[in-house]
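For this depiction, one protein chain was excluded, whereas all remaining protein chains were kept in their positions.
Up next, subunit A:
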């Protein structure tokens, strides 16, 4: 049963443990707490990964600087990429699903809450283990975030850093696999009465598609890092081509779905934010749900587009499957644009981040078609063009959408409003900073700058673009500090957020901010569910009955 009527809602889930204590948090089986721990940990690690990026940008500001040595630079880009992908964007994506999905579908908690708690511990341990590489004599891992053998074998990269990296990736990926499983289980079996699959909010559907990809793809990552672990002990195995190219196939079989794991929940967040602040029902719900599932299915067949220059992947096939992604992506854009075109727009901070996501992610998507075209990729692969494309999808795209979601749901999770003025300052600093940082990188790539180089020469002609990029990165850092200040100021104030500060559409806004232990209560019952926007239904019903009465 999924109703909470008659169930008591204790403030202390376990006798003898104070809810607010460290043990109360770390031993919690409440999906909201585990979700907030996951999301909070990933945001702290975003600072670490961002700090590494700032150091790299400082090193590249001008030719032949010596801010970082070659080896330290190599550790920094490896750990920046590894932290962002394995420890920040992926856990945030799955963790925000854990926080929101039970609320959105009217469930009192996640299925298998103890397993879910374990998944957070695995993630946290993995992150700490990976970062601890910096304390090893050899330094942290420095083989790049996809750790190609033979480079990542003990012959060419000796030392503990790589071992710790492998253990860290394995632990946190196992954690994410478990968390995705329990959330998917919750969606399938713990929906409230009336919450049919096709009445679930767009965001919850984006999490379904995400978690399906996690379950399909992450086991392959565990196999791939298992092969790497073998190569730490028997480096000779990587003298055979089959292990090297085999690793790449396995890795990217995980590696491309994970790109959409780091994208879908954020598209889902943008869709909710756009619909809310357009004051209308999201346009094209059914096509969007279908497109997410098609997107997830196709994502399992495109991995070889990372391997066009290997000469060991069927390039036309992967080009076809990659270009086919235009169909689901095109549907998503159509629906989001139609929602904006058909709405009355309110420009809150989350709405600004969501609106900027549309053109910015589009640059990432359109250049994605270019790098998905083998004849162009033979030039662009492993150049700064790829770095630019990738950061337009993940930073200008997913990270903007992430902040749209953070500003949107912060009042729900914390019970406190963030300041709009500080939020807008953050937004404009980031629009300027993101585009100044990543747009010049397209030109750097076309002019022949390879990725992963710690320095360049004055005669290379890379100086101007790099200087602009570093200035942009500085703006991103300032914007990040504004955000932190906003959060700190808000958290020092008492609870003041109403249940639904935005006039939003979905069930989480029907309960208090923050929600009670089992999400809904007698004071905050689950409203009737007749569509994917139950709170909007209620408002429209009130309006029409008022009109009839008037």
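Just so we're on the same page, a residue touches a chain if its C-beta (ideal position, glycine included) is under 8 Å from a C-beta of that chain, and two chains touch if they have at least 3 such contacts; residues count from 1.
Here is the rule we go by: contacts and distances are computed from a predicted model.
UniProt lists the omitted chain of the complex under the protein name "cytochrome-c oxidase" (options: "cytochrome-c oxidase", "ABC-type polar-amino-acid transporter", "Energy-coupling factor transport system ATP-binding protein" or "NADH-quinone oxidoreductase subunit M"). From the set A:311, A:494 or A:550, the residue in touch with the chain omitted from the display is A:311, counting the whole complex. Although one chain is not drawn, the whole complex shows that of A:101, A:302 or A:355 it is A:355 that touches it. Within the full complex, the residue among A:17, A:55 or A:453 touching the omitted chain is A:453.
Not every partner is drawn; the one left out touches subunit A at residues 70-71, 74, 142-144, 148-151, 156-157, 238-241, 244-245, 278-287, 308-312, 315-316, 319-320, 323-324, 326-327, 330-331, 333-334, 337, 340-347, 355, 358-359, 362-363, 366-367, 369-370, 372-376, 378-379, 381-383, 447-448, 450-456.
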